[in-house]
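The complex appears here without one of its protein chains, the remainder shown in place.
Entry: chain A
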Amino acid sequence: MKLIFAGLTGLVFGVGIALSGMMNPAKVLNFFDIAGTWDPSLAFVMGGALVVTGIGYRAVWRRAQPLFGGTFQVPNATNIDPKLVGGSALFGIGWGIAGFCPGAAIPALGTGRWEVVLFIAAVVIGLALRRLMTRMTTATVPE
């Protein structure tokens, strides 16, 4: 039941991504190209999503726990460090180069386009590099 619910959640999210235009790199890159072929549509995506999560999250958190048990796992870190700023800056650079972000590319896999598969594979390499880097830097610290 939990897995069916998770699948349905993914489907709703994916349909939203597809309708919104987020999975179309031409549209994403035009959103950022204010000096050129600007298409402001994607501001409406963020606006619409934030209205629903802004109200919905607060309604959900009135519950004692999630439907399928456990606890609400909400990040509570507040530290602004170079990792956060540098990582986010890099993420934006990659997004501006490729025109895809992970949340858009995963549903886009369903269109069967090879470019999407290539992007996802590259993201996995990036994730693996970051894990490798973390392992190497923590390994040099004596216990």
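The working rule: contacts are C-beta pairs under 8 Å (C-beta built on N, C-alpha and C of every residue); 3 or more make two chains touch, one makes a residue touch a chain; residues count from 1.
Heads up, the rule we're going with is that contacts and distances are computed from a predicted model.
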### Query
What is the missing chain called in its UniProt entry, if the choices are "Heme lyase CcmF/NrfE family subunit", "Putative transporter component", "2Fe-2S ferredoxin" or "Peptidase A2 domain-containing protein"?
"Putative transporter component"
#### Entry: Positions on chain A where the hidden chain makes contact
2-27, 29-30, 32-37, 39-54, 56-57, 59-61, 63, 65-68, 70-75, 77-80, 83-104, 106-111, 113, 115-116, 118-131
